[in-house]
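For this depiction, one protein chain was excluded, whereas all remaining protein chains were kept in their positions.
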Amino acid sequence: MDITRQVEQLLKQGRVDIFLGYRELYGHLIPHGYTMDNLEDLENLKVSQHRYSLEKVATHLAEKKPDLKIGIIARDCNQRALNILYTWNQLNPDNIETLNVNCCPSKTRKHGDCSYLEPKETGWFKKENGIDYNAEPDAFMEEFDNSERFSHWMYEFSKCIKCYGCRNVCPVCFCPECSLENPDLIEPGALPPEVPIFHLVRATHMAGRCVDCGLCEDACPAEIPLRFLYRQMNQIVGDVFGYNPGEGIEKSPFTIIGDKVTLEPKPMDA
Amino acid sequence: MNCKFVPSVCSYCGTGCGVLFEVIDGKINSTLPLKSHPVNQGKLCIKGWNLHEYINSFMRLKAPLVKEEGRFQKATWDEAINHAARNFNRIKEEHGPDSIGVLVSAKVTNEENYLAQKLARAALKTNNVDHCARL
Amino acid sequence: MTNSIAEFETDSKVIFVIGSNTTACHPLIANRIIKAKENGARLIVADPRNIQLTKFADLAVHQRLGTDVALLNGMMHVIIRNDWHAAEYVEKRCEEFEALKKTVASYDPERVEAITGIAARDIEQMAELYATNAPGALLYAMGITQHTTGVDNVKSCCNLAMLCGNLGVPGGGVNPLRGQNNVQGACDMGGLPNVFTGYQPVADPEVREKFASAWNCGELSDTPGMTITDMISAIDEGKIKGLYVIGENPKLSDPDKNHLDHVLKKLDFLVVEDIFLTESAQVADVVFASAALGERQGTFTNTERRCMLTQKAVEPVGNALPDWQIISRFATALGHGMSYDSPEEVFNEMASLTKSYQGMTYDRIGIDGLQWPCLAKDHPGTPYLHKETFTRGKGMFHAIEFKEPAEAACAEYPMMMTTGRMFAHFHTGTMTRVSNSLDTEQKTGYVDINPADAEKLNIASGDMVLLTSRRGEIEAPAQITDSVPPNNVFLPIHFGENPTNTLTSSTAFDPIAKIPEFKVGAVKIEKLIA
Amino acid sequence: MKEEVFEPKIVAFMCNWCTYGAADLAGVSRMQYPSNTRIIRVMCSASVSPHHILRAFQSKADGVLVGG
Amino acid sequence: MDDEYNEGLGKRKAIYVPYSQAVPLKYSIDPDNCLYLTKGRCGTCEKVCPSHAINYLDQKKEITLNVGSVVLSTGFKSFDPSKLDHLSFGQHPDIVTSMGFERVLSATGPQGGHLVLPSDKKHKKEPKKIAWLQCVGSRDENRCNNGYCSSVCCMYAVKQSVMAKDHSKEPLDCAIFYMDMRTQGKDFDRYYEKAKDNGVRFVRSRVHSVYPDHDKGNLVMGYVDELGAMVKENFDMVVLSTGLEISADSFELATTMGIELDRSNFIKTDSFKPVSTSMPGVYACGVFTGPKDIPQSVMEASAAASAATENLALARNSKTRAVTTPRERDVAGESPRIGVFVCNCGTNIGGIVDVPAVAEYARHLPGVVYVEENLFTCSQDTQDKLVEVIKEKGLNRIVIAACTPKTHEDLFRETLIDAGLNKYLVEMANIRNQDSWVHSNEPELATAKARDLVRMAVAKAFRLEPLFESQLPVTQSALVVGGGITGMTAALSLSRQGYPVTLVEQNQTLGGNGRLLYKTSKNEEVSLFVRKLISEVEADEHVHILLGSSVHGVEGFVGNFKTTVATGDDSRIVEHGVALLATGARESRPAEYCYGEHDAVMTLLDLDARFAKGSKVVDRAENVVFIQCVGSRDQEHPYCSKVCCTHSIKSAIAFKRKNPETGVYLLYRDIRTYGQREFLYKEARDLGILFFQYDLDNKPVVTPEGDHVTVAFTDHVLGLRLAVDADILCLAARIEPNDNTRLGQAFKVTSDNDGWFLEAHQKLRPVDFATDGLFLCGMAHYPKPVDESISQARAAAARALTVLSRDSINVGGIVANINPERCAGCGGCVEVCSYNAITMDPAKHVAVVNDALCKGCGACAATCPSEAPSLMGFNNDQLYAQIKSAMTV
Amino acid sequence: MTIKRITFVQEMLKFMGLEGRLHLEWISSAEAQKFASVVTDFTEKIRRLGPSPMAAIQHQEMGRRNHGYHKAG
Partner (left out) sequence: MERNDLTPTDPKGSVMVVGGGVAGMQSALDIANSGFYVYLVEKSPAIGGKMAQLDKTFPTNDCAM
């Protein structure tokens, strides 16, 4: 059954009160909420490579009406983000209905369908001073020494125009007040924002939470390799604690006491 | 409950970034960059991301105001417009059309600017039209 | 802008930014510049302050306030001396080259160094970078225009671009970055004292006739009107009695606030139309409550001449009305009937009277918009101007001599002041300061002071200081930063409690454009004892 | 020219019940150690968040020591 | 002179502080060694003391006190091994007592915690081999008169060996020479096993001599190994695990008072009255009543507290004084007016740090309006002056730059209260312990650091806000879960202090295991006692007994619990201020040695029942075998059941007494008749009971043989395999905890890996749970004999009384607080709180802190990405300011 | 909890090029000697590592106000 009819059915059967999908307008795909009141819009329902964080919209809706039944077109990253939102009590899984669109490459499916998979070429200046769009964390660690890594990151961060887009667009950022805006932690009003703390505070929040959707990097006017950064944060959490956010609904190791921690403080070697 | 996304153009600065307003139940709940827009390509600055906040501000003017004895009173549109028109017509009669100036705006739409200069030139009969582009 | 924003990223080989703190004021243009740089374009930044963009520049220089003409002349001197200029282009498409050559001949780098404070070596290098990489885009903003020599500055920019053949090519151009979202549109729409829409002069009887008949309003005035600067003087002199202000806040945006406050009181009747009760609206006799963005439909024309549609998303708050309705009703009440059903109807009327817009319709504009000139229904719009020829035919060089700004540091006012914007706020702050997220970023005004001066004056970050100019005084907390050079201070313009324009001068303005010299002033600073 | 020894600035977050006590005792015992460290007393090392550590580095600390 | 504290391994002066952490931390003069007092010379200390505290004329004074009860807790003295010639103590510096070795290991000790040979401190030579010699002055009636076991030496020797290995940079060989390894306490066996894994050698042997080898410069130990061979081994150091004994002073005190002592001079007590002496109104605890370890001493101490006040309940609060405080000034809305007081601490600070410069520096810090320099900021007259200055200058935040808040913060808080300020408005800068004392060689750097520390303290003080404590009324009644000896004892202890008790018992009868026991180690009949106890409980009008009942749900917190108790199908809600969990334990059913398959095989309790009722099999038994550690101390249950050795020996003796001809065999791994129980062991041996040691990998084998069973085992000494046809095979079955899962969940308390309830601190808070207002006692804590259970019951009662005797409890102060505006309701903080102090408010979808449960650790604050929780008094605002200020120049 | 967080931050700093500048140590209140040696060793270690590269970053943040005045309201 094509997706339009599926949505129609969900709405008509009352399984969802609203369905979040996309519609086409002047050649652009934009998110849209389909309800029984605008069934005629369904003819414009489309699915394509464009990605918005529909689950974030769902949290906005649920905030206003907690028992609202919401349907969502869910790409793989949307689905992972939904799991995180369930884990952290931001959405009630009982109220969410998803129509899944598989897109991320996986072991069984090499080719994914996502904007972030499109190859990107890195200009020489960025390559020399910043971080290659196609960098891999391990290779990055190997290629550069401590001080080079630092200066490359500082180059990237110093481009920041403090739009907060990475946070605003992030499907798993849901704090009512963000510590990035705490004037005691990070001096407000400066451009670029205090580096690297601005980005690292966010990076710590992403550790064990980021679902690797890449929307932040898409939204970054300065093209800071945020996805690369957060992926490494998750890698650390995965390596040290064996936790992969979004795969299930377990909480992140940073908030769980009681499990036996076998870690030991690292020795102070020179 | 309804939810729609309406395309618009950011009203800060001359860049003209494409935005989407997330409208929930008749209220703009947030602003998003329009991913496929030719100007900003799905990115925004801090002002753009918070575009809806001033629109929703509780400090917005909700009705025309007329000053009486130094204090503002809420008025109907007819009262306010007629009061203003009466006074402008009086000034125009007393001091001529060029005794009135019109400052149009770099923040309102083309249509409105067009009408404003038309108002100055056709209704008031003056070319005293300028705006703050230079300020 | 003669060219398009996207071209910076795709076509420009060198980008010269002068008088624009782009990352703060036009962030989404700045990102194109940085991307261009990352992809291999060269970047030159000339700004008195140490702005964010300087970090990415091949060469960043800090000219003394108000010395842009000297700097640009110096560059042209070097270019001509080295024969780096586009001789063929100059020959074919321009005139008055010899006059320019003669004038800039005296601007050797050493002299320019003495005027601007930029090392002669750097001037040579700037010239080389700009001239030997083509195409080259020149970007400027208020740092160029808000001077007593604003027009001279702009003309010098044009001289430089033409000299290197950068006009009429993609990725080149002279590109003023408009400060407000519809400055371009307001000008295009005839929001100027001397022209109708599309820059059709009021002095031209044919044009007047065309509009008079289209508007069905009898004869139109043939005398060019007053600029805003003139209007203020005229109010002071009692010549203007009534003022209708739409969506502006002159009480904060206009120079010499104390004087202006005094002048505005002389008005017989003031009408302000706005979405907030601004400082200016507070002194009005009648305030019209407007609908805001998202509450009405209409078009904006951005800095690259792209006319774009903004849609109505929600109903206006309370009884507020869209400006087009208010204006129509007001005009009708004034005796000239206007009745439109929709903005689209207004647009179509305008387009029919305006050549550069005449190919546009709402449907065609859609989301992507169209860049004027768009001359016919099948015209794709114009990404860059002056492709084959200049509007007037040949591009004219203007030989311009450097003039000092109106005010210089003196014993009483030993510091130089410049003003501008910061990234989280916009203009007089009416919109941004009620926005919680933006307010969080910067809650009050401030004054940037160089650490060396701070040490001399025993000022620490956060200390309240008193700034005094010949016009008045304000208080603001100090921020110690090396983003301003020693002996200079920077003040943002957004904050009503620290009204920067109390310090600026209304008598120092460009004689032609009447633009005040916001960017240069002399002040003194004292630490306030808490 | 005399080469100056680099004197690092170190922020130390010390648990009130453990390391802070050890630091006090080191004083009582008159043990001598370099004076580069500035101790900030916290009630438990579990209350030291990444924010604190990052803030210290941002404020140009050369090193951060956490004592639990 | 030699320093007693360091066991003579260090030196001290005639005017001294006993040790650096002593309370009170004041100097005193040793009159026997002071030159001025003995010879009238010197007097230096009087001259140099800036506060004129020296008074040579101080004399002993006699004071008469009129008190309701007396508690004797004079403790012990370590056995002095110099009497024992064969150990050569005192002849070589590397032969030390265990106390001496503690000082060697201690960071505050004479060697600063470096493990070096006392004989060669100069070259910092480290020992490579250390031997511990157990039972020095214990279990020995030949060389000394201490026949008892000192109970603690095995465990401390194990600990010392592990610590020594830890301290040593080189691999260290540690050997412990012992007879029985008595690690019967909670978790002790695990520690013992871990020590074995760490390579500590345990040699079961008898040491006949230790002497220096003057040629090699080390020590020789001669001993007989397990197989009877004579061995000589060299060691670098020998530690004598000296026993505990009663000092002459304590003996004199007791005899003067006319208190009855036992044969070893410990105070004689009754198993059922473990803290009462023979003299009414006089109670005792700690080692004075018998050798014991720290947790047991602490328990007894609390038990004595309960016993000593029971008769005084009517006079409660008659002698205590209420504190009056001035009204607190509201400083909200005032901008900070900080007063900085910089202390010279005599010359402790002022001698190093340029205090005037620091004070001058402080004057220019933001918010500072007043700065003063003091000689001693902590002195009483300075406190008075502080109060005056605060009032006069209108100060609202105080910074004290002096010593450490750990010792002095409370003092200054009191002073603030006196000045009418909220007590949390003081911040200390530690410029002594963490500055002048540790950088005395670099006065300039110390001064610079002092400036920084003051600046940081001022930055924090600038942001200090008053914190408030609120008073919650206490429900002055208790809930006791478990109606055994422990539960009943606890219930009575509380009711006799005047507080109502609800006693919940799961069975239909009271008494628990007590009903199954025959006699105590002191031969007292348990059943008589239990019967009497039950009738007393039943007669007590303050004790409300709920039989056949169990706890289903618990809400609330200290002082205010609401517990649902179900009786059959009924359930009721009991309100109580405290709860004592005394759910006991049970003897396990062995799964080996033919238990349950053959009538001759029984457990100790089965045997007790037969003794109590009389049994022909018991009367006629010719051969009786006991097997110890059945199901204990193995892989699955690596703990010692503690009571079985004594219980078995007690029963074995009973057989022998009944019929000396009976062959009684006791197969054991270590005989753990700790304390005075050792006399029973000796008696058993004297009576001809045969003891055979076996190992886990060589366990006895039992085979049924008609109406008896054959028990086969190995005699290590003879190296022979033996077999006994036993009429009775008695198994010392493991004691296992009752299933406390549901109860634990209801009270949100935790159990350890073996299922025993987990106390707040194994040594110092043995009857408290980590959660305030909840206490544990009896075998729910760990297997233990009746006397210890009673002690612990009384102890739990005493601890509970500290809550119940109050009308209200204070909560708040340094606790977490969650800002609901910032809270996203994600629940991260709920998960991270170790004290269950945070819950979700489902209606508002935000987390809420319960002040009464919060311990102020701040883990929640560090977890939340949006910083919604903050630890009051240490909030992020303050910490960030301190961090930034630490780095500003 | 401490060990989890610190381990993570150490790894993060490593990725950022600030490796080795964060250290965690368990020190009990009696371990004065350990405290002194940890502080000594750590100071030495940082001395060897040299100044934090953060110290070289100037300009943007040095200027911001340091909230020397009390937050109003």
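Think of it as A, B, C, D, E and F in the order they're written, each chain with its own count starting at 1.
By definition in this document, contacts are C-beta pairs under 8 Å (C-beta built on N, C-alpha and C of every residue); 3 or more make two chains touch, one makes a residue touch a chain.
If you're wondering where the values come from, they're calculated on a predicted model, not measured in any experiment.
Novice: Please identify which residue in E:Glu7, E:Asp435 or E:Glu587 touches the non-displayed chain.
Specialist: In the complete complex, the chain left out is touched by residue E:Glu7.
Novice: Taking the entire complex into account, which one of E:Met221, E:Leu801, E:Ala859 or E:Met887 touches the absent chain?
Specialist: E:Leu801
Novice: Among E:Ser527, E:Gln762 or E:Asn819, which residue is in contact with the omitted chain in the full complex?
Specialist: For the chain that is not drawn, the touching residue is E:Gln762.
Novice: Which residue from E:Leu105, E:Cys149 or E:Val711 sits in contact with the chain not drawn here?
Specialist: E:Leu105
Novice: Check the options E:Ser297, E:Thr447 or E:Gln676 and report the residue that touches the missing chain.
Specialist: Of the listed residues, the one touching the omitted chain is E:Ser297.
Novice: Just checking the interface: what residues of chain E touch the absent partner chain?
Specialist: Against the left-out chain, chain E lists 5, 7, 17-19, 21-24, 26, 28, 65-76, 78, 99, 102-103, 105-107, 109, 113, 155-156, 158-159, 163, 185-188, 190-191, 249, 253, 270, 272-276, 280-281, 285-288, 294, 297-298, 300-302, 304-320, 488-489, 492, 497, 529, 532-533, 536, 761-764, 790, 794, 798-799, 801-802, 804-805.
In this text, only the chains that are shown with their structure count from here on.
Novice: Which contact partners do chain B and chain D have in common?
Specialist: Touching chain B as well as chain D, we find A.
Novice: Show which chains lie in contact with chain A and also with chain E.
Specialist: Both chain A and chain E are touched by D, F, going by the contact rule given at the top.
Novice: Looking only at C-beta pairs that count as contacts, which pair of chains has more of them, D-F or A-D?
Specialist: D-F
Novice: Centre to centre, by mean C-alpha position, how many angstrom separate chain B and chain E?
Specialist: The mean C-alpha positions of chain B and chain E differ by 76 Å.
Novice: Determine the centre-to-centre distance between chain B and chain C, using the mean Cα coordinates as centres, and give it in whole Å.
Specialist: 19
Novice: How many angstrom between the C-alpha centroids of chain C and chain A?
Specialist: 38
Novice: Quick one: which residues in chain A touch 2 or more of the other chains?
Specialist: 25-26, 28, 158, 161-164, 179, 183-185, 188-189, 191-192, 194, 196, 200, 204, 221, 254, 257
Novice: For chain E, give me the residues that contact two or more of the other chains.
Specialist: Residues 107-108, 112, 438, 832, 859, 862-863, 867, 876, 880-881, 884, 888 of chain E touch two or more partner chains.
Novice: Taking the complex as given, what residues does chain E use to touch chain D?
Specialist: Those in contact with chain D are residues 20-21, 107-108, 112, 404-407, 430, 432-435, 437-442, 445-446, 448-449, 452-453, 456, 814, 856-859, 861-863, 867, 871, 874, 876, 879-880, 882-884, 886-888.
Novice: Which residues of chain F touch chain A in their complex?
Specialist: Residues in contact with chain A: 1, 3-12, 14-20, 23-26, 38, 41-42, 45, 48, 53, 57, 60-61, 63-65, 67, 71.
Novice: In their shared complex, at which residues does chain D touch chain A?
Specialist: Chain D reaches chain A through residues 50-51, 54-55, 57-58.
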